[in-house]
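Complex shown without one protein chain; remaining protein chains in place.
Chain lettering (A and B) follows the sequence in which the chains are written, and residue indices restart at 1 in each chain.
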Amino acid sequence: MTTSESSATTVSSAPESSDWVGRSFKRKEDHRLTTGKGQYLADIAAPGMAHLVFHRSTHAHALIKKVDTSKAAKMPGVLAVITGAELKDQILGFPQPVVVPALEAKYPTFWPLALDKVKFHGEPIAAVVAVDKYQAEDAALVIEVEYEPLPVVLDPEKALEAGAPRVHEIFDDNEMFALTFTGGQTQEEQDANDKDVEALIQEADVVVKQRFRVHRTGVTPMETRGALAQWDESDGLLAHVTTQRPHIDRLALADMLSIPPQMVQVIAPRDQGGEFGVKAPFYREPILVCHMARKLGRPVRWVETREEHLMCVSQERDQIHDIEVAAKSDGTITAVRDRAIGDAGDGCEGVYWGFLMPFLGAALLPNAYDLPKCDIKLRVAFTNKSALSPARSFGAFPARFALDRAIDLVARKLGMDPADVRRKNLITELPYTSATGVHYDSGDFLKTWDNLTKTIGLTAFRKEQAKALKEGRYIGIGFAVGAELSGVASEVLVPMENQPGYGAATVRVDPRGTVLVFEGDAPGGQGHETSLAQIAAQEFGIHPNDIVVKTGDTSITPFGSGTIGARAGSYTASAVSIACRRLKDKIAVIMAHDLKLEDATPEDFEFKNGEVIYKGGNIRKTFVEMTNRIIMMPLDLPEGVDAGLDETAFFEADKPMICFSCHGTIIEVDADTGQFEIKKYVTSEDAGTVINPLIVEGQVQGAVVQGISNTIFEEFVYDENGQQLTADFENYQIASAADVPRVMVTHAGVPCPHTPLGTRGLGEGLPGPVPAALGNAVSDALQPFGIEITDLPLRANKIWAMIQEAKKKTAA
Amino acid sequence: MYPAIIEEYLAPATVADALAAIAKHDGEATVFAGGMSVMQAIKARLIEARCVIDLGNIAELRGVSVGPDGAAIGPMTRYADLVRDKKLHGAYQALNDAASTVGDRQVRNRGTIGGSLCWNYIAACMPPTVLALDARIELTAPGGGKRTVPIGEFFLGALETVRRDEELMTKITLPAAKGKAGSSYKKWSTQVDGLPIIGVAVYIETDGSGVCTVARFAVGGILPIVKRSAAAEGQLVGTKASDADGIARATAAAAEELDPQGDRWVQAAYRKLLIQSLGGEVVAKAFERATGGAA
Partner (left out) sequence: MNKDVKISINGVAYEKSVPLRMLLVDFIRDEAGLTGTHIGCTYEGRCGTCTVQMDGEAVKSCMLLAVQADGREIATVEGLASNGRLHPLQEAFNEHHALQCGFCTPGILMNTEEFLKENPDPSEAEIRRSLVGNICRCTGYDHIIDAIQTAAKRLRQA
């Protein structure tokens, strides 16, 4: 076990000098990004480029009686103005199959611009294209829309009631999606399971029943969305889009715009200013940008404003969980029942449709606990808010909060330390399949957990806490865990998103012994150019600086479903590794042939320090010699071996994999004001083999701070009319450096047996355990008042009110 | 978003030129001090600034002087300058406190005390601070006519002051302390240095034995405008730094008297609590500064 406080540490042992995996190699991306040479979407321009600005709804729910664009059309610099009514006859609408999950749900029909009605504050109604961005905005502002307001429905529970205003008239009610996740496929099996769970609850020693609610918040990236489209009659469409999934966007754009796919090229700029899931959907706006570029025959760019962004995307979490946890007196949990409610907003969003987040959240609810008997049901409602869009800890953030908070309540009832109840219920035997059917491949949860409680000093803390209480100080400790996705297998992704889960990479070796790696996904700060170079360097025994990683361009990279679900460290890294190994085998075969080593097999060759070494006879050739010979002098090749050193590999794990993480935090609460301070935050990770410890540490620290910011500071607020009140950074408050503690990252993992290098992907789910850890610590500190945190955000004024309430009760 | 079309931009170098320019535009021009708040409004297109008059080049409106008659502060003095100005320590130190927590470094490099007072945003830090320091505001009209307004009469309502569109704020004066004086400001917001939910500024004068002879207790973040609490001030006179109960009674009286309203983010009761908790802290700090730490 090592902490990552010093930068060059690894999971197991320090790397040998020739090892590149496990080393805190300095990122290759940083030179351009620290010198201002990064090229983000808004930095990319095209000759003759025009600018598109949307006119968006000022109502949350209203009929559109009239859209008057006449004034806008006459404004200086305006090239075109378009409304939904016009657009409807020019392109196809949603849903298109490539961006619709293979799950039964109500999928609304919609176009990039609203037709006869708006369903949330901020929905696009019309757009202006002008030669200058200032002029485009001037014109968009003078578009006049006549509305007939309709009653709004904002609360998902109310939306599900009979007689609630309908968000989509084409459907009978607002229940967008409903699913039972446990018991089996048939109604009979599910009913039987429900009965079993009910019986276990009835006979349990203790039962905790509690509603938990997590507000609407997400992980808005610093770079907003955008698109730059260019059209050429012969070449077709070239679209730069801020996206995590360029290949999916390409297919979807081809479908919606009726362009043959070979005439569509999508480029996700290699520099993207943060993604976190927000750039994973297939959104409506880029479609219109592409359409207008084709229509006008000139490049069109749209760069989203922060206001548009916060009104329309980056909104996640927002779930209610009515959870019951039954346990035996020794702390063993015997059953869990959860009735979850999700709020999809208007649900109009390609790929995710506002309900896939709560869907996965419910599936992941059992977390790393051995809970064979669960009854988990989810309902997701349409409301007059923007569609929920993904954020890191996809759907799981509220579910993690509910269960890991409930476990502390169980411990309280049993008079046990919550840490002991948590440990008692962790999964110890892997592989494991949860009651919701989620497969956990491997890991050592207890080792990782014990590392956490030891590092944070649980035993010593309890003594300190007792002493502090005598002095009138309230300090508490809180824990939570997360068994999170490490890539998403096709087994999961095909039904969930109608897309393949494999990781893909092309490795192209140059005659000069240098290497290009092509990744079909599109990173946004995760450091793929460095980590994947380290993988290829490790395989070929060459320096990472001799390797360049290209990403995001559909015309040169292999097909991939996108930078999602922590799949780079698991799936993509493995695809790189496999492609390299196939090429190494080829090089070995040719070298054996050249040297007439008749008995040699590829295993007898080692790639190290720029050399290819035949271990049997210590015969060496430089890597450059071999690559030059194979690519440039394809003479006398062994029979059946073709020329060249290009290889594309698709990695698919046999079973879905996970990455385990546990978090602990110590918080002091001022009981007079409810104000609190996070004194310590520690994580313990099982990230398998760590490719680059410094990058992993950065991923963990960043994710934890996002979780802290979501839990304490950030909140999307709609007023009673559905007006979005938090569409700027003054009102949507993101934690600054001064608002957050240090995050100590430690590792206690074991290599993953299902990937070639033992790596796991870990970025996606990391914020998940944060809200419960914080809520548990505050509740632990305030046990003298009997306070339990059940609703987020966690705010001083709310905690103070709870303390006042508790004091009143005690006095009475 | 972008500003609406601006037809004229003027950056006069003297007050006289600025006043002439303002007069020429019949008070319709948009005047930039640091511009940090007004640019937000212009970019949000809440203000269409056809003509901008930028005071940034007027050296005579900048600077702090402290003498036997009190202090004089140029309205174009920036937060960054106030933060660093040790002349203000003691009696006027609330200004250092307040300036150091406005916005962030970049905002403090541009934003000015005069701009903040003229904008009079409900949750700004400067209005309660100058109110506690009993400032007088000099306003100059085109032609050079001056009037001086006591700060208590300067603020009219949210984003409203008695300054007429054609007038410029040309000086902020602070009275000299009669005894040993100290002042302090503190705010509380969800985020460090965020817009305050409540901000409290206190000025204390003491006699030779550390007994408070003059107290001014001002609170920002309440509707409709920043206010002083006569009740708190009455209670504070006669107390000493060590009189915790007396100070607590005073801050409780302020919370009652000012009776802050709640909103969807923070309830009224919590604002009351903040007036008391912050009030207690700043009173203690003001006493400490007045008496040099001796109770």
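A few comments on the model shown:
One rule holds in what follows: a residue touches a chain if its C-beta (ideal position, glycine included) is under 8 Å from a C-beta of that chain, and two chains touch if they have at least 3 such contacts.
What you are looking at is a predicted structure, and each value in this text was computed from that prediction instead of being measured.
Touch with the chain omitted from the figure is made, among A:L160, A:V481, A:I630 or A:L694, by A:L694. Summary of contacts with the chain left out: across A:D89, A:E471, A:D642 or A:E730, the touching residue is A:E730.
For the chain missing from the display, the contacting residue among A:G93, A:G274 or A:G457 is A:G274, taking the whole complex into account.
Contact residues of chain A toward the unshown chain are 7, 24, 26-27, 29-31, 33-40, 42-43, 134, 219-224, 271-276, 303, 305-308, 524-527, 694-695, 697-706, 727-730, 734, 736-738, 740, 742-743.
Interface residues of chain B facing the missing partner chain: 1-9, 11, 32, 35-36, 39-40, 43-44, 52, 54, 56, 80, 103-107, 109-110, 192-193.
Here is the rule we go by: only the chains that are shown with their structure count from here on.
Centres computed as Cα averages put chain A at a distance of 45 Å from chain B.
By the touch criterion stated above, chain B contacts chain A in their complex at residues 1-2, 4-5, 45, 188, 190-195, 264, 266-267, 269-270, 273-274, 277.
Taken together, the chain A residues at the contact with chain B in this complex read 133-134, 137-138, 141, 305, 307, 672-675, 712-713, 717, 719, 725, 730, 733, 735-736, 738-739, 795-797, 800-801, 804.
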